[in-house]
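For this view, one protein chain was removed and the others were kept in their places.
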């Protein structure tokens, strides 16, 4: 069989066998609707309750502070829209950052149309939000701060605990999109003063189509989905029992293997980054050198364009990404790369390699053997490189 | 092992083995994110496209008129909220019925708070909406009619095709909640002039946590979930590939076995209804005698309360429901039973038996042997029955 | 959903029935709300020597009826008045939150039956 190497774990992950095994009974034998009062229903309800308890424990949250959703996107939309709608009498100002995922950014833009005022905080060249700036932007009409725990493109990890101290002191809700952080960052919603936290199971070896929102007890917010009385009347829709069990199994596993995995990933990632920088000229590392996700390497290659790199790598059996998978249908270079100050030209030439638990050192070797030829070939074809060689450059 | 009989298929169904088999590869080997341009992603995208095509064909819809959602609830919410938001300049009036699922009713109520005017059409004693009434309620500011295809509690099937003729003529969008209808009712969105149609896979032997909304091309509506560019920019969130493949496999199977299943179900259902009516006095059949879902039997037993019947049946291994599973957390009797004119007293004593493909004639026999004792025992305990025997009755 | 004790009292409710010519009768609830309880008391020397009930309602209503009648059987009228919905619920190892209101039914029915008994007493004394 052709060699296949998956370096796109930030886009999605293969399910852990143990997780899938845990889910299967809830498709077939234990298929009841958790809202039903007969034994089929009660068995399913027990499974959902246990999953809620497991998930809560991993985040140091309460059992009744976990709400299952259909995706990380739904959790983000719900958190921001729900807090905005329920607190609009208190104020109409929301603070977020310029490098959030579109699930957050577009929800904020939609709220702007509805009369809310949104501040999109800039980030420094490493992608870091400045907590002092969060503090100085909070005014009397601020109701919510939404800053992601870790960025999906450049992997930068934000100082959420510091931000949490500020929002707590100021009496403003703090939401964090932890979709990329779960599984690699230890999360304690109490210690970090987080009021709302989004996560998505398929990013940590769980199933697709299931997410969760942590909502601190007492948080005022409206539902996003109306209907049945599920999730204590706050998120309607028949519970996805297999998905919920899968999410809980995956988050527990991810948490218990976290330190070990992180160590392995950081070692591989750093060898990958160093290898690329040594073997190839005119490469930039995007994101923070240390405060970054263990599996994330984001590199920009001058004179060439990302998609042709991706496809060339794919032909060699290596799956990578350029910017976020979610935005690959778009033509603009990533808003995140522009926000950290890259020029459009360089942003177009970015490559994201996101490592995961299934990757091996041999795969890093193979990648480091393969990439230089690809870059050389594309550069040979590029008129920008021509000009560069000729003594001047567009970039 | 204890006998276990499942008569609650309207609440949810066990997954079809074939459906589960079709899903499994997309958890493990073919786990890619369909938005990714590498081969993992493209294989997943192909699976999603094929599933979309299959689903579209079953409904006689176009490939690009099918949008996958996280549930039937999400589809209902999206349809109504999305059309309302995008067409509010045209008008602020919505017509629905008094017996819709809460996913529709509560979404309408939420829109009422936002300044929309909603007409909740009454139904006759069989639960039927009168198309003439739909017609006469449509005014110049009406933008949407939302009438369910079949009711989840009493099984009544609405004259959607007739309603579709009217809405088409009047230039008003027609949404139908077909969550209970898929698999037992032949649906042709063109022939029936349906503009939007919601469905939920777990109701027809597919997986939980996945639904779909059919949206006729050209329908003006806003998204409900904002974020990535999935589902042609209209429904954000990483595609639930296994769920989507499961939904498509399930809907195809359900459609191709429909006539055969319906015949079997109707025969069993009618024997069940006749058997109960013969063996037990003071029982009322709710819903329409003919225009009802093949598997649905909804009966009200005077002098006793539904939950105690349910639990008594459960102790005998029979799973049933009283009203909708989704509303079982509530204390009020079902809004559907009240809408067809039942008194509160009788509505409290309702039992829904929803048969499915796994049920057998032997199970009907066992049920008919078991229920009379249960009803007799509870009536013996009931002060209402006492009064009845004594010559007067509350009911 | 329900504790084992609740299920036990639902499956085998104690004291179901009627007492002919009872010393006290109490009926509370209404069919509209989905639960009614009727309690019959036989009282001798201010002691509840027998108690029966009939209940229309959910499993929680039936189980609390059963447990409440057990709790007051053999007790003095004053002791019976001290039986609250809380003590009934506790004796049943708890009830789901949505069902807590059911336990009030039994408390109220017993109180009403005792009131009825006291009124009858006064009538007798007065006579």
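As written, the chain order gives the labels A, B and C, with residue 1 at the start of each chain.
The working rule: contacts are C-beta pairs under 8 Å (C-beta built on N, C-alpha and C of every residue); 3 or more make two chains touch, one makes a residue touch a chain.
This structure is a prediction, so every number in the text was calculated from the model and none was measured.
Enquirer: Quick one: which of A:18, A:135, A:162 or A:305 touches the chain that's been left out?
Expert: Looking across A:18, A:135, A:162 or A:305, the contact with the absent chain belongs to A:305.
Enquirer: Would you indicate which residue among A:266, A:368 or A:384 is in contact with the undisplayed chain?
Expert: The missing chain is touched by A:384.
Enquirer: Could you tell me which of A:183, A:333 or A:356 touches the chain that is not displayed?
Expert: A:333
Enquirer: I need the residue numbers on subunit A that touch the omitted chain, in ascending order.
Expert: Residues 303-308, 311, 315, 329, 331, 333, 343-345, 348, 380-384, 386, 394-395 of subunit A touch the chain that is not shown.
Note that in this section only the chains that are shown with their structure count from here on.
Enquirer: Show me the overlap between the contact partners of subunit A and those of subunit C.
Expert: B
Enquirer: Hey, how far is the Cα centre of subunit A from the one of subunit C, in Å?
Expert: Each chain's C-alpha centroid was found; their separation is 57 Å.
Enquirer: Using Cα averages as centroids, what's the distance between subunit B and subunit C in whole Å?
Expert: 40
Enquirer: Touching two or more other chains, which residues of subunit C qualify?
Expert: None at all.
Enquirer: Counting only residues that touch at least two other chains, what does the list for subunit A look like?
Expert: 37
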